[in-house]
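A single protein chain has been omitted; all remaining protein chains appear in their positions.
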Amino acid sequence: MLAELGLPSVDELFSHIPEYCRLNRSLNIPPGQAEADILAYFKAAAAANAPGFTSFLGAGAYHHFRPAHLDSLVSRGEWFTAYTPYQPEIAQGTLQSIFEFQTMICQLTGQEVANAGMYDGSTALNEACMMAARITGRSGFVVARSVHPQYRQVLHTLTQFRDFPTVEVGFTPAGTCDWDALRAAVTDATAAVAIQSPNFFGSLEDWETAAEIAHARGALLVAVITDPVSLGLLPPPAAADIVAMELQGFGIPVGFGGPYAGILASRQKFVRSLPGRLVGEARDSDGRRGFVLTLSTREQHIRREKATSNICTNQALCALMASIFMATYGKQGLRELAQHNLAKAAYAAQACSQAGLEVLFPSPRFHEFVVRLRRPLADLEPALTQAKLIPGLALHPDYPELGHALLVCCTEIVPRTAIDSLVAILAQR
Amino acid sequence: MAYPNTFRYTTEHEWVAPQAGKAARIGITDFAQHQLGDIVFVELPAVGTELVAGQAFGTVESVKAVSEVFAPVSGRVTAINTDLVKSPELLNSDPHGAAWMVEAELSDPAQAAKLMDSGAYETFVAEQDAAAH
Partner (left out) sequence: MSDLTQPAGTRAARHQVQNEDLLFEISSPGKCGYQLPALDVPPVSLEQARTEIPDFPELSELEVIRHFTRLSTWNYGVDTGIYPLGSCTMKYNARINELVTRLDGLGDGHPLQSEALSQGALRIMQLLSQYLLEITGMDAITLQPAAGAQGELTGILLVRAALAARGDARRKVLIPDSAHGTNPATAAIAGYQVENLKSNPGGTVDMSSLERQMTADVAALMLTNPNTLGIFEEDIHRIADLVHQRGGMLYMDGANMNALVGRSRPGDFGVDVMHLNLHKTFSTPHGGGGPGSGPVAIKRELEPYLPIPVLATRADGSPRLDFDRPRSIGRVRAFYGNFGMFTRALAYIMANGCDGLLQTTEDAVLNANYIRKKLEGAYALPYATPSMHEVVFSDSLQAARGVHTGDIAKRLIDYGFHPYTVSFPLVVRGALMIEPTESANLAELDEFIAAMRAIAQEAQATPELVTAAPHTTKIRRLDEVAAARNPVLRWQRPPVVEHSRASS
């Protein structure tokens, strides 16, 4: 090849790089390793990451069973080594699956249009608020404190240098949003009201009341959902104007925090303010039905600085996992799955009460609840680690007023025996 | 397509057609719609919006491009063409007639007279075409 190019060596191809820009030594990285050695490194790392423990952690990332065929399907090279479907004739697989995905999300959330996904639930909340600001022409945000703390932090980070006054509204002793405080906080300058259900404590919020409060002052309701499995059983946020949902619970590995996927769903009338990719139905010259990326003028590659968002790469393969998960469980399966989650957490909460532990927030809940510990979690850690249990999330860093409170999540994969063991350790005096 | 001699034209390819009194219609030219290709969406301002000469008041979209539309003159929007919003393809077939964008009450009717007339605009467009090739 060099002969074809008339060059003596590959160095010639880099000779135009100025001398001071050149790295004249080897990278300080070990030479290439065999697969066996690489695997050994990662196995050692995995072993140091609590494999085989039963985890009661939720708080925005949920351990659900992933059907066996899920990974085998997404491991097909045509799925995971393909690019964004900008050339529709050669990407109908990706495009049709996104169209199906958009449809299922609408069906689940009771909304009219859904995009192909955002990075995750936390950035989806941010994008939803920006969208509400564009639609209403206002700039205020009102966010419940019972929305995931990290989601609220992200909203703050991404809006801190622009003028988006944000107010937080607290929760009642029942663990749900303080509606009176919310009503007082929403004004004619409010673009978006953000409420999460089930909220961070696992308690159910009332979408209708939230919507009524927001709409009374011309603001939009942003419904935040952190586990889509909840929609198998819980009333969908049809009254909301924008839904910002984390998709991880639908077959995306918990994977130490990412990659996940978020979605935005909304009304048809707001579609031109929706960021992210959209797939639409189309016909070819022979009348065959196909699918194509559409309404692209909203996006960065065309609208540049006036785009709805700067998002380019999203989380397509994760959305595909979610699609396969949804198709596998189906209409009845999602309901039954949610029922299992509900039952496990109810059993655990009751077991805690019976063991004399205080379960905060009596309101209806889904698969998470808050229990007050008798002793600091650190004291219990040795026994928990010995029993290979990860207890849940200590809440005092984000909610100091709750004292030694623990957020416990029970999904369908947690065996009753593990729940019993956990409760026994937590109840130790 | 001919450029009506009762219209006045801008270098951004908008036209303004004075009507009775201080009223005028505003749209974009045949040259502009041709450059954009098949139009899929037109965004117009609300009735009552103040137009400022030279500032954007709406957008026109094809599949792969977005263009802002600039007000050729100053005034206040008194009507918008809802037919155009429903059928953006009108802009491709009849940009000087049925695809008018807004009607406005001009703040200074003399402003329009300072813009290019149809002859000057035709010359301008011919130069644009030549420069592109």
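Letters A and B mark the chains as written, and numbering starts fresh at 1 in each.
Quick note on the criterion: a contact is a pair of C-beta atoms (placed from the backbone, for glycine too) under 8 Å apart; a residue touches a chain by one contact, two chains touch by 3 or more.
Because the structure is a prediction, the values reported are computed rather than measured.
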Option touching the unshown chain, where A:Val271, A:Ala383 or A:Ala427 are the choices: A:Val271
Contacts of chain B with the absent chain, listed as residue ranges: 38, 40-41, 61-64, 88-89
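Going forward, only the chains that are shown with their structure count from here on.
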Touching residues (chain side chain B, partner chain A) in the complex: 41, 61, 63-66
Chain B partner contacts - residues on chain A that touch it in the complex: 272, 296-297, 302-303, 306
